[in-house]
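To start, the structure itself, in structure tokens.
Missing here: one protein chain of the complex. Every other protein chain is in place.
For clarity, chains are labelled A and B in written order, and residue numbers in each chain start from 1.
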């Protein structure tokens, strides 16, 4: 069905990205050198990971504004563990970060599922609570580069087949979640619960529980990103990744995820994140002040949501026979 | 057949009785308790000038919160308010540089607020886009424009008479801002609770389709609400800029979440349909008192945010938990 592929959101977005790269290349050809593109991808990896989690949450008609705070809190927790027990192997650190992040996500999920509190209120609240908790844990102090153990810092930079592990993790997440979303019952339940909650109940899907798992996944990815972030930049502090939740939502919206739920894909979320990542990396290169970035991503969100809305405009029930034949 | 027309009373419960059993009463009790606790824990609390200083913690945010309350009751939201402050403040700062005087500055501040509000309103009501995404977009866009104009610079040099709005006192310890806050609270109280327009706001929030089917011009009402929110952001921008006597693009960063928290804490249903202005007024005092009281105890502001976050979730979760536990 080639026609469907060519009109798909993912295809259009890929086109937009290629066009963007082409425009940048006219002014600064070195930008599209493979090594630089690999750098851009690596820089965008955290955004990709968080956007995947956020995409799943938005699919189920929720929103997770606590992802950046979760990232910072988990980052601080694993940093403090590293400072306290420098010898702890990295795989255990990674396990702890995923588990701790998932736990924070479950707090959101339980409040949404069992108490039916609107997700925006829940995550607005947990966002400030998580941030405040970082302060309580760290007493407001920074953990700086020299305090981390070498293996802790080295992990995301370790290269495998020419790409840092950071990039590989993002790639692995894209593949893993593409499979989860298309080939598992839970993955399809995310679409069903958000696309038509009423019908999902008829099909035997517990919408609340599905939302709980969405928050758990989003939390786990935020936790993982938390470790990657602090180790890559070798610093942990209260305001780490402050305001990043909005970039994550922006990546999703640009990636074609419908805020009303039920529509979105892992690849779309990744492309949305890449679009933002390319812009932020390209601005200094093409000699535009990086201060333009916020306004550009804001405009991109507005344009993307307007285009999404156009594409998803509801059709009537179509009673006239001739109208049905025409479509 | 005898006369079967039964008399239906207007009300079963007097408005006073209803008010006593309301959320506002509970919240007022909370505010009073915090006030009493504060006056015991800090010898500096019960001081007229200190209490007057306390009001600056919430007056500017509360002005926006009143307009936001109407918007949320009508089922929409505006996350761009803090960015409107930044843009309005930047515009005023730029006007100072070309020698515009205080009256001109105020007009510019309010005008930019109105224009931003109109832009949000246009995107939501004319293009039919979801307000949460639109205003996340304009949140980046408006502040982004400030960054483009200012970069890492700041505007200063506001005329000396401009300082009255944020630093002036009307009578003894009663600041101009506090008086303005009180007047605006009164105006919004009347608009929401005593006018046809306010009734339309409730009707739309409870059931936008039903309101439309009842002949309410839903889009027009919503557009006006976005205008009002923009206007109030402009008013807050004048006060805040005057108080700080400088403009940076990061001005009022993160306020949108505090304002939404204030509104929800005040008993406004985040899903729309219910809420009152007195509730928001009391919530403003609660937040101001908590911030101020903890500040006097040298508790850092970030820890305060945990309390606010817990309040936000707690006030919604506890009644629901109670219901669950009862049944």
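Note that contacts are C-beta pairs under 8 Å (C-beta built on N, C-alpha and C of every residue); 3 or more make two chains touch, one makes a residue touch a chain.
One rule holds for everything that comes next: contacts and distances are computed from a predicted model.
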Chain not displayed: protein name in its UniProt record ("Rhamnose ABC transporter ATP-binding protein", "Cysteine desulfurase IscS", "hydrogenase (acceptor)" or "Potassium-transporting ATPase KdpC subunit"): "Rhamnose ABC transporter ATP-binding protein"
Identified contact with the non-displayed chain, of B:33, B:47, B:153 or B:214: B:214
Residue in contact with the excluded chain [from A:114, A:153 or A:188]: A:188
Option from B:25, B:167 or B:206 whose C-beta touches the chain left out: B:206
Touching residues (missing chain, whole complex) on chain A: 1, 4, 179, 182-185, 188, 191-192, 195-196, 198-206, 262-263, 315-321, 323-324, 327
Residues of chain B in contact with the chain not shown: 4-6, 8-13, 190, 194-200, 202-203, 206-207, 209-217, 273
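Note that only the chains that are shown with their structure count from here on.
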Inter-centroid spacing, chain B versus chain A (mean Cα positions, whole Å): 30
Touch list for chain B against partner chain A, complex: 77, 123, 127-130, 132-134, 136-145, 147-148, 150-152, 249, 253-254, 257, 260-261, 264, 270-271, 300, 302-310, 312-313, 316-317, 320-321, 324
Interface residues, chain A side, partner chain B - complex: 63, 111, 114-118, 120-122, 124-129, 131-133, 135-136, 140, 238, 243, 246, 249-250, 253, 259-260, 289, 291-302, 305-306, 309
